[in-house]
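Every protein chain except one is present and positioned as in the full complex.
By letter and in written order, the chains are A, B and C; residue numbering begins at 1 in each of them.
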Amino acid sequence: MYTFQKWAKTPPLGWNSWDCFGAGITESELRANAAYMAEHLKDYGWEYVVCDIQWYAPNAAGKGHHYDKFTPLAMDAYGRLLPAETRFPSAAGGKGFKPIADYVHSLGLKFGIHMMRGVPRQAAAQACPILGSGANCREIAHPFSVCSWNTDMYGTLPGEDSQKYYDSVIALYASWGVDYIKCDDICVTEFRKWDNPYTADYEIEMLRSAIDRCGRDIVLSLSPGPALREKTEHLRKNANLWRMTGDFWDEWEKLYEMFDKCLLWQGVSAPGSWPDCDMLPLGSLIETIDDNPPVHRYTRFTHDEQITMMTLWGIFKSPLFLGGNLPENDAFTLSLLTNEAYMRMHRQAEGARQILRSETNGKGTIIWAANGRDCKYLAVFNTADRSRKVRVDLRDVLMPGTAYSVWDIWEKADAGQKKDAFTVEIPPHGAKLYQIR
Amino acid sequence: MYTFQKWAKTPPLGWNSWDCFGAGITESELRANAAYMAEHLKDYGWEYVVCDIQWYAPNAAGKGHHYDKFTPLAMDAYGRLLPAETRFPSAAGGKGFKPIADYVHSLGLKFGIHMMRGVPRQAAAQACPILGSGANCREIAHPFSVCSWNTDMYGTLPGEDSQKYYDSVIALYASWGVDYIKCDDICVTEFRKWDNPYTADYEIEMLRSAIDRCGRDIVLSLSPGPALREKTEHLRKNANLWRMTGDFWDEWEKLYEMFDKCLLWQGVSAPGSWPDCDMLPLGSLIETIDDNPPVHRYTRFTHDEQITMMTLWGIFKSPLFLGGNLPENDAFTLSLLTNEAYMRMHRQAEGARQILRSETNGKGTIIWAANGRDCKYLAVFNTADRSRKVRVDLRDVLMPGTAYSVWDIWEKADAGQKKDAFTVEIPPHGAKLYQIR
Amino acid sequence: MYTFQKWAKTPPLGWNSWDCFGAGITESELRANAAYMAEHLKDYGWEYVVCDIQWYAPNAAGKGHHYDKFTPLAMDAYGRLLPAETRFPSAAGGKGFKPIADYVHSLGLKFGIHMMRGVPRQAAAQACPILGSGANCREIAHPFSVCSWNTDMYGTLPGEDSQKYYDSVIALYASWGVDYIKCDDICVTEFRKWDNPYTADYEIEMLRSAIDRCGRDIVLSLSPGPALREKTEHLRKNANLWRMTGDFWDEWEKLYEMFDKCLLWQGVSAPGSWPDCDMLPLGSLIETIDDNPPVHRYTRFTHDEQITMMTLWGIFKSPLFLGGNLPENDAFTLSLLTNEAYMRMHRQAEGARQILRSETNGKGTIIWAANGRDCKYLAVFNTADRSRKVRVDLRDVLMPGTAYSVWDIWEKADAGQKKDAFTVEIPPHGAKLYQIR
Partner (left out) sequence: MYTFQKWAKTPPLGWNSWDCFGAGITESELRANAAYMAEHLKDYGWEYVVCDIQWYAPNAAGKGHHYDKFTPLAMDAYGRLLPAETRFPSAAGGKGFKPIADYVHSLGLKFGIHMMRGVPRQAAAQACPILGSGANCREIAHPFSVCSWNTDMYGTLPGEDSQKYYDSVIALYASWGVDYIKCDDICVTEFRKWDNPYTADYEIEMLRSAIDRCGRDIVLSLSPGPALREKTEHLRKNANLWRMTGDFWDEWEKLYEMFDKCLLWQGVSAPGSWPDCDMLPLGSLIETIDDNPPVHRYTRFTHDEQITMMTLWGIFKSPLFLGGNLPENDAFTLSLLTNEAYMRMHRQAEGARQILRSETNGKGTIIWAANGRDCKYLAVFNTADRSRKVRVDLRDVLMPGTAYSVWDIWEKADAGQKKDAFTVEIPPHGAKLYQIR
């Protein structure tokens, strides 16, 4: 086990600003969500408060999920991005995110931020010196390794000077008290030159080295997906979590696709190494169409779909990051996040695997199983568009001919003694999650 | 469930003449094997005595696995093949296989024969009339649907006259008292015309119809493999068993390949429908090189490989057909065939599936599980070339934290109480088969 | 140059019975066509009279292009096919085709016959001895190398006994006085076993050897096409002519496709080696639908299409074999066959090549050029469905700025002096053929 893997022995739990604030999150919003988590969720295991992309862009305020092209970035003399003071007033005076991190820590929580792979184009244009290196930011900028959806950065060239730049950035973050980094445009990149796909593997490795040297335990998450399954070993050696898909939103098709992804990555999850189903678009979200101002809306998932999502993410042991604005949570949402039996399963269960998939035209039954310390967990999904009776055969995972006690985790109710098999009615796109002893 | 499926509710068990006598089996050899089965094996469930290919070829005697090209065939006036009287004396006087079938039945066993798809080339050359049809055998012969490894037959053209021919053949077999037919050159065919693969599906269907009309319950087995997985439904509707591979022999590579085939067909087995791993080359066999006389030899499989083979065939519920000359069985071979716990598993277990495959370069651990009525079966394989300690995690199929009684089926010994997981040393290419309560 | 190539220094010219009599040609029909050729065509270079397939099948009379499956064949004790005496009375008494060949020779013409690759299935069934070999016909029969459209033969296995069989057959043909053999089912075969295409190359080589040993100069033609371009060297070494396409008939699409084939084989033609455009379906033909009696009809090609066909075959130097029943030729047909300038071009021209192809959606202009001894030939085709003015640029093959005399070969008329380029109106699917000095 690598040392850094010990920093995430169970899948990280927390909140991320993207789904509800996009690139425009402000200090007060960030603090309000941290406070809510401390008050309502911390006792159930939730701990990370993560500020997503473009916190360094003054003009991103109010832009939702839209990025201005070549927007000016707050940056220090060494080409390192800084929180935009207009949005994060406590950063004034060169204090960066330290005041906010201190606040989050004071609540007994942990603080995380987003970063983009590479060096700011603005730093390359200005040829900013790199801290601790004789080279400058122009020299490490990769001339054509650019992100296709955001113009803030150049990728970096291979070499020691690029490592120095990453070291300087991570050292700064560590000095602020950052506990978690979500690095973007790095897990997969969208470009090919002729027929060679361009990969950022060496930059992942530089990031790993920079964190390992920084003196602080910082959990590393890689985006965007879909991570390539054949790169599992490289991912394990360098990161704590990585995305299995592109951005997830509250659409049934995306949720349904996640069953395939979980199967593809089945057996990979282990302490310190977590394939990630992406954020949970629960509660109050925003939606941004083109470059219009974002519109507020509540999640489009039905209650049953929310249960399906929580059940799949949970039994698969995906990291869980809430996407909604926490203070606006309704009672149902909160109930999903504070179910003790569910949270215990997420923390303790092992060996999750799909044991049945029986569908016609993508509609039918999927069952996953996992082991608790002295119990079994069974997640039973109805992917059809109508309510269906589903047969659960306990013999797949338990002794034939023996009766077991079945507990319905979401209903918080005893489902009785069951032997060999039983039938349950499940609503459309819904799920049952059982603990069996 | 189709009616014909009821004739093989559990996978057929028996003996077949091919591995030890090739195309040259004689009446006395056939009777000797039947007698052995009645005396030593019948009580354990073994019941079919099957006479393989070219029983109608006088010159096949002593040729082992070699076929003479265009060899003369014993045939009646309607182009139906008859047992060669020089090899099967009781067939004299037009009695066909009836006397032998009667003898087998008198032992409390069942009798089966091999047949080739199609109509004899000899019958086409002679334009023999077809019983019950105005047409003759030349008219139904397919001009280019010929087998690549045996020249006895033409395939038949689609049409009612071909059906009549098949009807006449099966009626004759039924009149003899045949209980089991292994039809060859039909499950897959080797030819393509331009880019179109040639299939014999319509001849499979004609065979099905002929049996359903014949008034006798005749189990139908299709050869050779590899049957195509995508044709499962067609196979289910028309046959009781079908081969998953080409001819199986006592070579580790072929045995090892069967793990893939069982996985490919996992979940298909059901009462009346049995994917078939092919005969068991155990005990005394022959080997034929080119057109030399066959040489006698004992199986090349080590004891551990024999256990691996029996274990895989058994938990997968493959039909079991012994290939060796039974009277020459040694004590070890006989012990494999008369293990009561094993035979019960083969008869009763359900839901077999691979639950672990962990190998490096094709060497390591494979585990299959199945359900008994009130027990679990676990088959643990070591595919490596050296002895290895293998960890068995009971939690994959049983309750974590609970102790179970483990019975070692091949050792006929109690393996003790086990909780969660245990380790066992398995010899190279060997297996453990456990019944767990 | 191989010796056998000297036997066909210019492309063979003649008549073949297939298009007008199918498999059912009789002696009187054969003689009538020979007599016509001697009287009307011989002076223009036409010389071969060729009897096509199944002359050995008594029942083929009146069947047109239909073959009976497994029909009985006239055969000698050595498994060699003989003319069916009911159709060729002069063959009585074991004289074979000798009387007819003598007659053809008496007219100053040459005689050819068709043969199928391999050994008769009937000879294999009877295990006929092979002349000059200890083996019999059953032993050389290839078990699965069978023709897909005719059931008379098996291919032969590789080996000396097969060579002996071919030797015996060709020796018989030589003794009859045969000058030309069209061997069928050999140039390409239709079968594949698994993914390997089956080729009859070794049988082509055996045929070559048999002819070289027989003591008679017999021109060898291989069918059917499409011969494979990449096999050119093998074809050159073994045969005098070979088909570039499947059977050609009087359909514009087939005629149009021949432009591609001629381009594919451009540059290959040489003394003794002739890629073959197949027979000319001119004049009175038959048509056979399924197994109905054949129906007589005149060619469906328009006069312009006939000119296009003759022009392309001629400038490409394809062998020319007339397909119609010669005594029924009308004046136009005969005029095509007796154009002296055309016949001289076919005999003398060299270096034919396509110099222009300008079409939209397969309709437009194609131009081929060839060199005479002191002249140029230009063939100008209009592939469109309407009359079109076509520009002919002499500079592609002649000196710019110089005036040349242009002779219209089909019109037998002087087309005047032309310099650099001129325009000519060509009817739909028509052609102009010019000799230029």
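Criterion: a residue touches a chain if its C-beta (ideal position, glycine included) is under 8 Å from a C-beta of that chain, and two chains touch if they have at least 3 such contacts.
Since this is a predicted model, take the numbers as computed values, not measurements.
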Which visible chains touch the chain that is not shown?
A, C
For the chain not shown, which residue from A:D43, A:E190 or A:E340 touches it across the whole complex?
A:E190
Pick out which of A:S148, A:N361 or A:T423 touches the chain that's been left out of the picture.
A:S148
Of A:H66, A:H105, A:R121 or A:R388, which residue touches the hidden chain?
A:R121
Filtering C:P129, C:P226, C:P271 or C:G372 for touch with the omitted chain leaves C:G372
Out of A:H66, A:R138, A:K363 or A:R437, the sole contact with the unshown chain comes from A:R138
In the complete complex, which positions of chain A touch the hidden chain?
69-70, 121-122, 124-125, 127, 138-139, 141, 143-144, 146-148, 150-151, 190-195
Across the whole complex, the chain not displayed is touched by chain C residues 351, 371-376, 393, 395-402, 404, 436-437
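Just so it is clear, only the chains that are shown with their structure count from here on.
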Classify the chain contact graph as line, ring, star, complete or other.
line
What is the chain whose Cα centroid lies farthest from the Cα centroid of chain C?
A
Report, in whole Å, the distance between the mean C-alpha point of chain A and the mean C-alpha point of chain C.
74
Which whole number of Å gives the spacing of the CA centres of chain B and chain C?
53
Mind pulling the residue numbers of chain C that touch at least two other chains?
none
